[in-house]
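Quick one: the structure is below, and I'll ask about it shortly.
Of the protein chains in this complex, one is absent; all others appear in place.
Here the chain labels run A, B and C in written order, and each chain numbers its own residues starting at 1.
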Amino acid sequence: MKFQIPIGPQHPALKEPISLRMTVEGEVIRDADLRLGYNHRGIEKLAEERTYLQNIYLTERICGICSHSHTTCFVQGVEALLEVVAPRRGQFLRYLVAELERVHSHLLWLGVAGHEAGFDSFFMYTWRDREVVMDILEMISGNRVHYAINTLGGVRRDIDEALRTKILDSLGILRARTDYYFKLGANEPSFVGRLAGVGRLSKEDALALCAVGPTARASGVAHDVRRDDPYGIYGEIPFEVCTADSCDVLGRTVVRIKELGQSYNIIEYLLRNLPDGPVAVKAPRRAKPGEVVSRYEAPRGENIHYIKANGSDKPERLKVRAPTLANYAATLAMLKNGFIADIPLIFAAIDPCICCAERTVELIDGRSGRPSQVRWSELRRMAARRAGRVSKKRNMEWPL
Amino acid sequence: MRIAGFVPELLRHLFKKPATVDYPFRKLEVPKDFRGTPFLHPETCIVCRACERDCPAEAIEIVEVNAAEKRFKMTIHNDRCVHCAQCVDSCPTDAMEMDDKFEISAFSRWDLKEEWEYVRAVVKPKPAAPAPQAAPAAPVSPSPVKPSESET
Amino acid sequence: MNDLERIERIKAVLGERAAEITNPSPQRIFLTVPARTLVPALEQLKTELGYRHLSTISGVDLGDVFEILYHFGYDGGNLNIRTQIPKADPRLPSICAVIPGAVLYERELQDMFGIIVEAIPDGRRLVLPDDWPDGNYPLRKDWKHVRAAEKIPGGKS
Partner (left out) sequence: MAALKTLLYVFVYPGLVFMFVYSTFCEWFDRKVYARLQNRMGPTHTGRWGLLQPVADFFKLMAKEDIVPEKADKTMFTLLPIFGLAVVATAMLLLPVWHFNPAAGGFNSFSGDIIVLLYLLSLPTIIFFLAAWSSTNVFSTVGGTRVLTMFFGYEVPLFLAVLSPALLAGSWRLAEIARFFQAKPVLLLVNLPGFIIAVICVQAKLERTPFDIPHAETEIVGGTFTEFSGKKLAFFRLMTDVEMVVSSGLLATVFLGGFPGGLVLGFLRFIVKTLFVIFLLSLLRAATSRIRVDQVVSFAWGYLAPLAVVQLFFVILLKGFVL
């Protein structure tokens, strides 16, 4: 007997709205379908009517968790268009924040994975330790989530010697705790039993479906933009691309844990070799006509911005492809023939950032010409009408 | 793989102080450069409108009240503000500043708007940072005071 | 393999299918391919040169034509394949047979630009609401975004 289970737009496992429809047979998923567009904000259209400077803050708001990824990707591109180069200290600070963001995002993901698997103690501990890196970010930039540290031609804030020492100290704590809790998590049989062998994505599928980031790397595809297409100062930083061959959720966990270690190393390298000098240079407001493709390795994978300039202080076109969108096709492949119980884990394992992937369309009142303010009574009537339709439909599919 | 490997860690925490803070009753300190809510020092504002132009959220509005007296009115729409502090960076005379308040919810969006009415100041822009967006962050005083007497 | 060698090899493989190939900055190659030979060209690039990681597809409205850019990532840079189709007859061949991961980007193109992607395996709407009126394609330049006047609930207190 087959029936459909809606996961989302509102579902406790999803912190953001997305709609997945699962056709299940007993506990086994036979088919999965995806519907985007619940939360579109029209950022690409909006970017065409804002200046480059304002667009930094707009791209920052594409996503909360990887806010620095989008601004850095955008700023890198615009700096190329404006023909300015950020000073070295500015670049070091920019990628320092980028790696700190990767640490906080991966720790966040570990906690979420624990929560989706019902392992709340693990969730609480990892999130408690994530506060360490959140505090560092707050001290550097003045805010916990939207750091707003990038500007055209560099970064906006400098760090002093005291803060540098403090970050280096905190790094030791983070390293020790990450190792410790990883050991504990990997030794808990019920947790490992939930992760191993779940959500398989073979290397061929990962390549064919153009998966990115830890999702692809856990399937043995060693793609990392920081190494493949080095941007900024990544060409001179020593680090490894972490991969795993198990092709399952456990592999994705292992890849992220290993990347945490690599990020700690990169942060240490950046802080120990921090050059002196200014953190920003003056940038012009207008860009010559041209186009640029900017790529960036966000915590979730490859982030790509295509910016086309038309000679004014506003971009002609800004195309944003967040890593999550690239992983959706792979997710649908992973979900098939899994268990209902594994849906949250598989879906969480790509570290979905739904607001990243949903960014393009206007949500203005002009939707189908309906008035924007609907009377309460009418709303109830509409809801009743819709509910009536739904229940009839459900009776057809749901013969109980 | 160990059975119950997590238990010693859990028991260790049973008698430790909780990591969380009893929030509305006890509060954590914010760091010294925290980006709170923007406010204006009207005595140094030269009405160059750099903040109004650069604000990504269109949260700053400057209107002329009286052209002869050079009186202007600035409204900061805190209900739209995204707290990016670009206005602070853009300001050539350090007239904009951020305070460290973060508990800024209100029952009505009207309560969040703040207004200043003032005479345009004659101050020389700081020579060090002619380009507003390229300047490093302006130093924020650790405990700024809200200008209450100049509010209308 | 540096950019120049790559360009030479692409030229050698594609022959006259490669209408124009430029290298405006390091690690970035822009290749122009006519829309009708797009699929065979991509097939050749994939099988013979290993360009199989499609990052995304960007559409740009240039007035009379749509410019479609296929951004491919490779080890060491980024290859952007450009093709143009007339706005009056916006038909584009689907590349999903060659690169299965392209389907979401093609669906997005359909929604946002009104481009008809031919032989797309799944042509449903992706990002626009179900009740979005037909013929409205938000990222076309002639589709203007009119912001409604701001209404703040409650009276001024």
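Note that in this section a contact is a pair of C-beta atoms (placed from the backbone, for glycine too) under 8 Å apart; a residue touches a chain by one contact, two chains touch by 3 or more.
What you see is a predicted model, and the numbers here were worked out from it, not measured in a lab.
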{"item": "Among shown chains, those touching the left-out chain", "value": "A, B"}
{"item": "Selected residue (touches chain absent from view) among A:Glu79, A:Glu99 or A:Glu188", "value": "A:Glu188"}
{"item": "Residue among A:Ser121, A:Asn265 or A:Asn310 touching the omitted chain", "value": "A:Ser121"}
{"item": "Residues in chain B touching the chain absent from view", "value": "4, 6-7, 10-11, 13-14, 16, 18-20, 22"}
{"item": "Residues of chain A in contact with the chain not shown", "value": "3-6, 11-13, 26-27, 114-122, 124-125, 128, 188, 190-191, 193-194, 339-344, 391, 398, 400"}
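What we mean here is this: only the chains that are shown with their structure count from here on.
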{"item": "Chain pair with the higher count of C-beta pairs in contact (A-C, B-C)", "value": "A-C"}
{"item": "Mean-CA-position distance for chain B and chain A (Å)", "value": "27"}
{"item": "Euclidean distance of C-alpha centroids - chain B vs chain C, Å", "value": "41"}
{"item": "Centroid distance [mean C-alpha coordinates] between chain C and chain A, Å", "value": "22"}
{"item": "Numbers and ranges of chain B residues touching at least 2 other chains", "value": "none"}
{"item": "Touch list for chain C against partner chain A, complex", "value": "24-25, 27-28, 52-56, 58-61, 69, 71, 73-78, 80, 99-105, 108, 111-112, 125-129, 131-133, 138-139, 145-148"}
{"item": "Chain B-facing residues of chain A, complex", "value": "50-51, 53-58, 60-61, 121-122, 125, 128, 131, 135, 138-139, 141-143, 146, 148, 151-154, 156-158, 184, 186-189, 192, 278-283"}
{"item": "Sites on chain B touched by chain A in the complex", "value": "1-3, 5-6, 9-10, 19, 30-31, 33-35, 54-57, 82-86, 89, 98, 130-131, 133-137, 140"}
